[in-house]
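Chains shown are a subset, placed as in the full complex.
Naming follows writing order (A, B and C), and every chain is counted from residue 1.
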């Protein structure tokens, strides 16, 4: 078995291999124009697969990287993006792991397996992020929460696209009887499919929770506004009778009841207290706090 | 028939059985890495099934436990999680019930049937929880209601995943002609499928109601805020004319009408009463309380 | 043809029939454990069908009742719930209608047809209820409207489940070539299928309208709050200048402009009127009422 590891898709090496193994021009073009979707295409002489690895950058945004594989009867060609140390490390890991194995389909499976293993930590990260957003939405909703929901949504959309396409690849591998993959690899490929399907399931769950977080945000803000309104109203309730009564007794009009009496002040404050108390009792009665 | 009951998936006993019955390494791995999805896989010598039991912890959260079954021509192997008394009890129950029966497929069906029976009480619990949340959303919406909606949503998502996968298992059993299951068990397996499908139906209904509860929460809070605003406005309506009129008569300006007259007070209070009454009548007229 | 009418599913009569016609134990269990979903199961000697009738109780809630039918070559067995006069009446109606007919499949069709006829009045009732809820949501949204939306939603979910399952039964009957149903009954069974499909269509429409009613409720309350806020602001606009100006002229400070002049009052009231008018004009200009 020959394993051609190409780490610069623009190198002439790839053209040489294309000629030697009769690789289709469209596939070479796919290798060189990055940011393809994950896909698999079966040709007479080989199987061409685009796989997507994912990782998080420092700010929690999702980055994806392509890895292209040509799997033939007796050769494997892997084409990396030239500036991605993660993919480079993954290839080295596979190389070490596939130590004594010489079959192309075993190498192919191992690469795929390692690729798929990059998905779970990312999903776990977003699960935690959404947990945090939920808590914020409930206890302290701010515009930052909203921005967080939106960013996570965008990232999950990207993640979902990667997973849907990878699942289709895995499904194709599992269902189609390819001449390049021996039957003892089938359970392992089915296992890869199960992993991806489970991940996709998780993404759908996360999206569902995210939508819920937005609803909770809105409900939570509405509830807070309601609380604020009530405080405002109660404050008004307490203050208004005092203001009205004292304004009345502040008029330069003769004959205000009790003004001359020594109990004037008691009468006035009593009126205020009764009015305020009555209003508070009425609010209580109509059961809104 | 031999029934191997393994309650510690890490015991060497499992390795011995794997060798004896030629169990696939991936299936042994599934037994040892818990928290698999429910699934069924047919191998030449046996059928491997992962089943999920559910129960509620004290705070109403959903817990799941795996039970792995290998069903062969003349053997059954059950692998439990080692710290789950519920699954242990279930196995004992099945053992007692399958008293005089010696066929592996009968044991297999009984375990499945008991497993599926753990789902209904959990769903009934959530039905009640949602009922309570609805009532709260209508009569006293608080942030706790929102948190409750969210928790229930998360639990139903887990429950749904268990049920979807279990339905697929039951569907597979019902449609595929397995050499390890005799035809007189078919109606019973179809019955299991019907149970699970009905449960899944219920979960979808509960999710639908939960979404509705959130909408009702939002609508209910909005309505309450509206009520509070109206109270505030009516209070303002009653107080403002009194404040305005008495402020005016409090001015140190000469020539306020009627100030010198003995009916001054009556005039002033009359003006206040008319203005307040007029405003209330106007609000009434525009029909908003 | 023999028609066995069993009105108490727990009677030993049913056990006798089970033995005579070799009815499957699971089907007998289904007859005795009520609240099954509508379903159809074909056995070598007979077709077993669970059908669901619906009716409204006095408070407009949906009640369902099971009716189980065994249809064989030369027999029909109907098993009723023992406390349901509606189903009893339906059976009597069918008995009268199928006067001269002696074929089991004709009786079977007639029962099904009458059963399906119980659905339309219920749907018409909910259509009216939703119409009323819409009107309330638009003109006078109260918490009762919300509770009504929620109750109707729950009932429609139940109704939908009955209809989906009944449609599957009708579809099965229409597509499968059963030995117990003669070909001249096919157009009639297709007619039943069409009825149920149309009813299901109606349920989906009602659910759609119900969701819309909730959206309208929320929008309508938001609009009302907006109106209330505007009234509050306009009232503030009218009152504030008067309060501010008269407070200023109420100060015990010397030198307020015009206080000594005979036109003091006119100046003061003029200032108030101009300020109020200016504010109202500004609000008008910014076009928000």
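Basically, contacts are C-beta pairs under 8 Å (C-beta built on N, C-alpha and C of every residue); 3 or more make two chains touch, one makes a residue touch a chain.
This one's a predicted model, so the numbers in the text were calculated from it and none came from an experiment.
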| item | value |
| --- | --- |
| Given 3 placed chains, full-complex copy number | 5 |
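Rule of thumb we're sticking to: only the chains that are shown with their structure count from here on.
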| item | value |
| --- | --- |
| Same-site or different-site touching of chain A by its copy chain B, using the half cut | different |
| Distance between the centres, which are taken as Cα means, of chain B and chain A, whole angstrom | 22 |
| Multi-partner residues of chain B (each touching 2 or more other chains) | 218, 222, 225, 229, 232, 236, 243, 247, 250-252, 256 |
| For the chain B and chain A complex, residues of the former touching the latter | 24, 26, 37, 39, 41, 141-143, 146-147, 149-150, 153-154, 157, 161, 214, 217-218, 221-222, 224-225, 227-229, 231-232, 235-236, 239, 242-243, 246-247, 249-252, 256, 259, 262, 264-265, 268 |
| Partner chain B, residues of chain A touching it in the complex | 134, 138-139, 187-188, 190-191, 194, 198, 201, 205, 208-209, 212, 215-216, 218-220, 222-223, 225-226, 229-230, 232-233, 236-237, 240, 243-244, 247-248, 250-256, 279, 283, 286, 288 |
